[in-house]
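If you scroll down you'll find the structure; I have some questions about it.
Here's a slice of the assembly, chains where they normally sit.
When the chains are written out, they are named A and B in that same order, and each has its own residue count from 1.
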Amino acid sequence: MADTQPTLRLTLDGAQKLLAAAKDKAQSMGVPQCIAIVDAAGHLLAFARMDGAKYISRGSAERKAVTAAATAQPTGGVQPPEAAVQLAFATDGRRINLPGGLPIIIEGQVVGGIGIGSGKGEEDLEVAKAALAALPGAKRF
Amino acid sequence: MADTQPTLRLTLDGAQKLLAAAKDKAQSMGVPQCIAIVDAAGHLLAFARMDGAKYISRGSAERKAVTAAATAQPTGGVQPPEAAVQLAFATDGRRINLPGGLPIIIEGQVVGGIGIGSGKGEEDLEVAKAALAALPGAKRF
């Protein structure tokens, strides 16, 4: 194999497109949210806390995004619950098992993750789905 | 929307009124307590550890106050238990699911939170309720 491989990288423009779509969806649902978009490495690219969203949900929004990017899967499905706790300990709390995080996958490559937090789990997930639907070529959930 | 919005801020006088009422109630119950009052953003405004209260309950008292202020709800009601653990991880332990924390709500605005810790959960909650009842205009629980 070659020493290096070409990969795709999510730009700030892409991240802000996701963020704007998430904000629109949350507004239409009447549920203010914290919205976090990270790159494939889990580093924060874009964030917004909508007026009325819980500031304490900033951590959960970002960690959902990190977890989804790092595992290439939606967050919240770890079984049994004890395993989720062990995984949280093993990652200093970064791998979180709450719904509302989705990987951003383009051309089969994980380019990042989006995490939504402040509403109920199913509301958070709905917003994340709507955001991905607004990014051309992104895998839908 | 405008760049800024008017809001209410809890003063130290208001916080000390809550603290004094909580202390009186705890004394009358014969259960010494740690009493923490935070502002809307979760920053500590006033604290007292009564003689005989557990010093290790300082953290739980403060985190109950922070959680209640940040969620605009009484603490302790998260279901299922696994979700409470995940929320604690997501917030580096700041979001706590023990009874005894209540939001301070005036004119419909969350201006802070009060957290009581060192007794049994129901005792802690009773003290928090008594404190809020002593602050004119505060929502009662």
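Here is the rule we go by: contacts are C-beta pairs under 8 Å (C-beta built on N, C-alpha and C of every residue); 3 or more make two chains touch, one makes a residue touch a chain.
No experiment lies behind these values; they were computed from the predicted model shown.
A.B. asks: With 2 copies in place, how many does the full complex contain?
C.D. replies: The number of copies making up the whole complex is 4.
Basically, only the chains that are shown with their structure count from here on.
A.B. asks: For the sequence-identical pair chain A and chain B, determine the rotation angle of the Cα superposition and round it to the nearest 5 degrees.
C.D. replies: Rotation angle, to the nearest 5: 90 degrees.
A.B. asks: What is the distance, in whole Å, between the centres of chain A and chain B, each centre taken as the mean of its C-alpha atoms?
C.D. replies: 31
A.B. asks: What residues of chain B sit close enough to touch chain A in their complex?
C.D. replies: Touching chain A: residues 1, 5, 41-42, 66-67, 70-72, 82-83, 85-87, 89-92, 94-95 of chain B.
A.B. asks: Provide the residue numbers of chain A that touch chain B in the complex, in ascending order.
C.D. replies: 51, 54-56, 59-60, 63, 81, 84-85, 88, 93, 96-98, 117, 121
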